[in-house]
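This is the structure I have questions about; it appears just below.
A single protein chain has been omitted; all remaining protein chains appear in their positions.
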Amino acid sequence: MKTLTTHFIDVRERTVLLCQNLQIEDYTPQSALFSSPPKWHIAHVTWFFEEMILKKHVPNYEVFDSNFGFLFNSYYNSIGERIERHNRGLLTRPKIENVYEFRAFVDKAMVDLLESNPNEDVDKLTILGINHEQQHQELLLTDIKYTLSKNPLYPKLFESNFVTHHNKQQGWLTVDEGIYQIGHQNESFSFDNELGAHRVFLEPFQISKNLVTCGEFIEFINDNGYTKPEYWLDEGWFWINDNNITQPLYWKHQDGTWFQYTLSGLEPIDEKSILTHISFYEASAFALWKGLRLPTEFEWEVASKDLEWGTHWEWTNSAYLPYPRFKTAEGAVGEYNGKFMINQMVLRGASHATAPGHSRHTYRNFFHPQYQWQFSGIRLAK
Amino acid sequence: MKTLTTHFIDVRERTVLLCQNLQIEDYTPQSALFSSPPKWHIAHVTWFFEEMILKKHVPNYEVFDSNFGFLFNSYYNSIGERIERHNRGLLTRPKIENVYEFRAFVDKAMVDLLESNPNEDVDKLTILGINHEQQHQELLLTDIKYTLSKNPLYPKLFESNFVTHHNKQQGWLTVDEGIYQIGHQNESFSFDNELGAHRVFLEPFQISKNLVTCGEFIEFINDNGYTKPEYWLDEGWFWINDNNITQPLYWKHQDGTWFQYTLSGLEPIDEKSILTHISFYEASAFALWKGLRLPTEFEWEVASKDLEWGTHWEWTNSAYLPYPRFKTAEGAVGEYNGKFMINQMVLRGASHATAPGHSRHTYRNFFHPQYQWQFSGIRLAK
Amino acid sequence: MKTLTTHFIDVRERTVLLCQNLQIEDYTPQSALFSSPPKWHIAHVTWFFEEMILKKHVPNYEVFDSNFGFLFNSYYNSIGERIERHNRGLLTRPKIENVYEFRAFVDKAMVDLLESNPNEDVDKLTILGINHEQQHQELLLTDIKYTLSKNPLYPKLFESNFVTHHNKQQGWLTVDEGIYQIGHQNESFSFDNELGAHRVFLEPFQISKNLVTCGEFIEFINDNGYTKPEYWLDEGWFWINDNNITQPLYWKHQDGTWFQYTLSGLEPIDEKSILTHISFYEASAFALWKGLRLPTEFEWEVASKDLEWGTHWEWTNSAYLPYPRFKTAEGAVGEYNGKFMINQMVLRGASHATAPGHSRHTYRNFFHPQYQWQFSGIRLAK
Partner (left out) sequence: MKTLTTHFIDVRERTVLLCQNLQIEDYTPQSALFSSPPKWHIAHVTWFFEEMILKKHVPNYEVFDSNFGFLFNSYYNSIGERIERHNRGLLTRPKIENVYEFRAFVDKAMVDLLESNPNEDVDKLTILGINHEQQHQELLLTDIKYTLSKNPLYPKLFESNFVTHHNKQQGWLTVDEGIYQIGHQNESFSFDNELGAHRVFLEPFQISKNLVTCGEFIEFINDNGYTKPEYWLDEGWFWINDNNITQPLYWKHQDGTWFQYTLSGLEPIDEKSILTHISFYEASAFALWKGLRLPTEFEWEVASKDLEWGTHWEWTNSAYLPYPRFKTAEGAVGEYNGKFMINQMVLRGASHATAPGHSRHTYRNFFHPQYQWQFSGIRLAK
């Protein structure tokens, strides 16, 4: 079995690997309030180890650069001032090579600490930091995709396009009514929002074995789904009209053919492939148009052991709320999840961009209903 | 037992009674996007009867004024164009006396229809229209209060202030774990969002027998609750800072004393009275400061039979989402509830401004988490 | 010759006359940040007499209502707090009948003062107050027109439409180069922005004897003038695109015919009538499309003695800036004009809605370049 040190090193190296095709120019700009620059991601996950572990557990630890705490803190209000979120893209300095030096510096200190017989608290925080970095690995990909998509040159970052996936199963899975156990049993790592294992009663339901394909969504478009208010949540209707949304993010219709921007450039859409980059509003409208609905996160969790999942995050019709007995941790770590439990919808599963081994069937991802830039898809229920 | 006709007349007359102290000048202006002018409310509830019932069920019915359909439609996208919501306050014409003529005209036609042996569909729609009007009666009060509150003269509309209420019970109610029945059994009228009676498993919990008082909330203020991020949902923290929120709506601190604007003018706050005009964000922060939490709507529904309730709407920590088997009705009536099931939190109970007999223990009210202008309060759980 | 008292009474009565067809409902709402409700106008001009004259020159004067100073101050920063401009439409109280009582109260006190042998300072301030009220008379009309125009019922306020005017002269007037005297000689009343009579050298120019007609502007529209960037100032181009401006304010195209909303309802456009409700941006684009230009305010002032003018305010290509030796008066009266001398363009002449005798050939009116709601028109030069 992998030691924690090895695991730490592997995850840290994977971040660097994901950045291998980035040009220096790609690291700094910020393309939206909801996205962050690559430089910021790779510095921020490093800052987490320095701030939460090294400063507390290494005697006389000297930080790499005292300014970095201010620059690369994300949202931890309890740890002093931080740069305003919309200004993350203006940090042309430190240079990216200094950020990589910062990574190497922290990596060395962390390995030293992990190898020197640390305590359980260090282990737990290190595992949290590893999971935190894995989350940012996926964000790094979705964020840089969003930035590159604004470039009329359709830059190509990878050979493989990260998008084309096909369903292997079809049909409906039936689940009986009953009391089910929900949430993480604490037998291994989880985020705090999964804890509070508890019982939920489910009415009987059916859930689709496959995700919605691009071809099915084109039917919705061709049936003027984007112009019929009866399918849309009221705020979704305003959202598509205020923002002139008439198709999934990254789609373009040219000369009668649908294309989509991918991390390997602009490509024609394979109608049999699984639909992605869809907002909750679009998922909800599509389901209503079909005469069906989205599953709840509890239905999903119960059914998931019999489903194929992991290529796309799946919107559920559950709001992101605390489980019974949810407790916010003390201090900065406590800001991890609880304070975002409003106005967001839960996504379950994982995507092809999720770090291997990072997710699990109790994992709760969450985004605001208008966001499309994640690798999100639709699974229907009835 | 009251006939439907009598019930119809009673509710219609109550609307007029609520407006008895309004000056002509009060009827037209709109003070916020979320509030509507009295003239609009009393015309809109009348339009509902004409549009949904009379036009369909009275042969050769001639509308009072063909423009009113356009002017007083609210959000029914399926019934053609409507005036933009933010322009409702610019309708200086029709004059208020014409709107009252419109009411009388529709009342007469409705009574004629109800007395002439109508069908079940008319009965059902009439009952829906009555409940719809009762909802607008409460909004009429909260909306005109918001408008008058912007006036430095602190206008007085009623002798009684609508605000001062006291808890009669104290302490905690304990509820055992178990499967509970939730939702309306369809034995009498309910809104569609209560239907889909279903079972919910509840972990054991305790719920307070009393609502939070003004005095308790002053302690929160005095402990600098509004300036400590650790108590606030992240979006709540931005909301209070962007809008300089430092106290409940309508509160003013003058010479060391807390006052609040009420419908009977500016009055000193009775610290033992029940707190109201509180947003979900404030309710949530207060609960966290107390080391407690808000109940879910399911906990509330189960416990409510043993609780005193009805003076203030009670924020729950449940998002407004569909029950299992929820179905949107066909046509315009189907726009009533379902399309608002996003980004809103459920309130349960009723307030002193709710029409008598209108609410019930399965009733689901809902507002966005930042809204304070309803008669909302806080009940804690653990 | 009229005494000052008579003149005062005449102007005060004219305000009331202009309001004769207003319904109580019309007095309160505010339709835009740039417009004010009738109630506010008629109270504010009255407040001016009380604040600037009666409180200073009548021993032991007691104000009608101490709240009115706060409610009806407009922009005089030096006289304490005032209600925020965008909330003027929420003052449902005081009722309009109380505002008329306020007018009567102040009228009586003013007449008493004027008849009791006052000093020169009172005379000067009274004349200023009269001119101030005349300015608000015109704004009252343009503001209520803007409010009523938002009403799909096209309310009718007067029998005469205030819009249809025809040119009596045609052709070009030639003016020689030379040094000309500009500004008011102080022989009678003027606003401070006209003072500082000074010399200006003008290059030779020609100015049109007539204003642009609706028919000429329809040619511009038909030539796709609103979609060709080459005619537009850059900020004008953004303005028409951001606001979907494709025609003058109040114009509507129905079944191939152009109509315009007027104070006597929606009426077909007489192509030979003079164009009005035009922004500076539109005036500028039209002139460039014609291969011509707008005159400067100095050219206009010099030429005006030989021109027919007075039915429409005429946009000039002069920015509103101080004349040489311009001095701001001491105290609140000094806030009258000087502080608005930025980002506005000068209009010269008068309109059919200007109080008789109010304007003169040195008069400088001014508005931001995007505003259309005044009775503004176009005169060309070359």
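Going in written order, the chains are labelled A, B and C, and every chain counts its residues from 1.
Quick note on the criterion: a residue touches a chain if its C-beta (ideal position, glycine included) is under 8 Å from a C-beta of that chain, and two chains touch if they have at least 3 such contacts.
Being a predicted model, the structure only gives us computed values, none of them experimental.
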| item | value |
| --- | --- |
| Left-out chain, listing which of the shown chains it touches | A, C |
| Per the touch definition above, residue among A:59, A:152 or A:171 touching the missing chain | A:152 |
| Absent-chain contact - pick from C:70, C:105, C:259 or C:340 | C:340 |
| Which of C:152, C:215, C:265 or C:322 contacts the chain that the document leaves out | C:322 |
| Sole contact to the chain not displayed, among A:9, A:58 or A:83 | A:83 |
| Listed residues C:120, C:159, C:187 or C:234, member touching the removed chain | C:234 |
| Hidden partner interface residues of chain C, rising order | 75, 77-78, 177, 179, 198-201, 203, 205, 229-230, 232-237, 280-281, 284, 288, 293, 317-319, 321-322, 324-325, 328, 334-335, 339-343, 369 |
| Residues from chain A at the interface with the omitted partner, ascending | 23-31, 39, 67, 70-71, 83, 87, 89-96, 147-148, 150-153, 155 |
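What we mean here is this: only the chains that are shown with their structure count from here on.
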| item | value |
| --- | --- |
| Chain contact topology (line, ring, star, complete or other) | line |
| Homomeric contact chain B-chain C: same or different residue positions, threshold half | same |
| Rotational angle, Cα trace of chain A fitted to chain B, multiple of 5° | 180 |
| Whole-Å separation of chain centres (CA-atom averages), chain A against chain C | 57 |
| Mean-CA-position distance for chain B and chain A (Å) | 36 |
| CA centroid of chain B to CA centroid of chain C, Å | 44 |
| Chain C: positions in contact with at least two other chains | none |
